[in-house]
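The complex is shown incomplete by one protein chain, all other protein chains being positioned as in the whole.
The first chain written gets the first letter, and so on, giving A and B; residue counts start at 1 in each chain.
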Amino acid sequence: MELLLSVTIFLTFGAVFVLANLVLGYFARPRIPNPEKATVYECGEPVIGSSWVQFDLRFYIVALVYLIFDVEVALFYPWAVAYGNAPALGDAIGMTTSTVRGVAIVDMLFFFGVLLVGFAYLWRFGYLDWVRSAATTSLKVEYQTGVDLRREARVLREV
Amino acid sequence: MLAGIQFGIIGLQHYLVLAALLFVCGLATILVKRNAIGILMGVELVLNAANVNLVAFNRFAHGGGAGPALKLDGQVFAIFVIVLAAAEAAVALAIFLNFYNNFSTIDVERAQNLRG
Partner (left out) sequence: MTHLLAAIGLPYIPGWDELRPFAADLWLIVTIVAVLITPFFITRSNIACALVALAGVTLAFLSQLLVRNSPHVIGEHFRGLLVMDQFAMLWKLLLLLFVAGVILMWFTTTASNMHEGDGPEFFALLLSATLGMSLMASTSNLLMLVLSVEMASLPSYVLAGFRKTHRIGAEASLKYVLFGAVTSAVMIYGLSFLYGLYGTLQVGAIGHAMAAGAIGVGGNALLAVALLGLIVGIGFKVSAVPFHFWCPDVFEGASIEVTTFLSVASKGAALVLLIRVLTTIAAGLGFAPHAGMSLAALAGVIGVMGAVTCTVGNLGALVQTNIKRLLAYSSIAHAGYMLCAVSLLVRHKATIVGEDGNSIAAQAILLYLAVYLFMNLGAFTVAALIYRQTGSEDITHYAGLSRRSPLAAACMTVFMFSLIGLPPFAGFVAKFNLMWVLGTNGGWWWALVAVIGLNTIFSLYYYVRVVKIMYLTPSDAPALNVNPLGLGLAVACAAALVLLFIGLAPLSRVTTNYGKLYLTSQTQQQPAQSTAMITGERR
């Protein structure tokens, strides 16, 4: 019975999470229809043609960021199991459940906080921007002293 | 918890042989491939061989048995190795990208400006 409840909650949460994000995206995104966006597989790559193409290098940068946050979950999992058993842990060492949970939360927040600092850094300084990525990863753009690529990137994006 | 599962005749040695095969495949990949990403895949195979070893040793030899002292050293080590492999892959891919931007290839044979 308990298992059934868990599975139900899991499935419901999964479905709601996906749907909520789709709905949120529908309302939040700008509507700029153009031929590229109307194609079947809207990922910036030509749909028909040889599959032996060099993918745009900028995808790899997004993939790298994803990789870090994906693997972080591997470390969260044991933590979550221990957190769920805080009452038993507390009994074993003579601490209240809330103290154990408090310590666990602080530990986890420290770990996650450090990751978030890195993420905030990426976001704030434009590493997730499509245009900046072009500026830093393509040799076609020559570095010039005194030119702030980030500002250029932002200006370009607004255009 | 796991005591109810029957593993049949498969024992520790089978896992060790599997890990050794993975290790050899990984090492062969590393030695043969000229593509940097291919070499990285070989490294991942070697790391996974280590993981199989660690988990198998933990399960069959050093788990503490059915007694009160359950030990998870090997499994925890394996989790950390997984995380480490991902971090290493992230750094290595970033460096390969940088190399690609400069040389328009990730063939390691092309990396021969520095020598002597």
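General remarks:
Keep in mind that, in the parts below, contacts are C-beta pairs under 8 Å (C-beta built on N, C-alpha and C of every residue); 3 or more make two chains touch, one makes a residue touch a chain.
This structure is a prediction, so every number in the text was calculated from the model and none was measured.
When the full complex is taken into account, the listed residue touching the unshown chain is A:L89, out of A:L67, A:L89, A:M108 or A:L128. In the full complex, chain A touches the omitted chain through residues 82, 85, 88-89, 92-93, 100, 103, 114, 117-118, 120-121, 124-125, 136, 139, 143, 145, 148, 150.
For chain B, the residues touching the chain absent from view are 1, 11-13, 16, 19, 23, 26-27, 30, 36, 39-40, 42-43, 46-47, 49-51, 53-54, 56-57, 60-62, 64, 68-74, 76-77, 80-81, 84, 87-88, 91-92, 94-96, 98-99, 101-103, 108, 111, 113-116.
In this text, only the chains that are shown with their structure count from here on.
Remark: chain A and chain B have CA centroids separated by 25 Å (rounded to whole angstrom).
The touching residues of chain B, counted against chain A in their complex, run 76, 79, 82-83, 86-87, 89-90, 93-94, 97, 100-102. Within the complex, the chain A residues that touch chain B are 57, 60-61, 63-64, 67-68, 70-71, 74-75, 78, 137-139.
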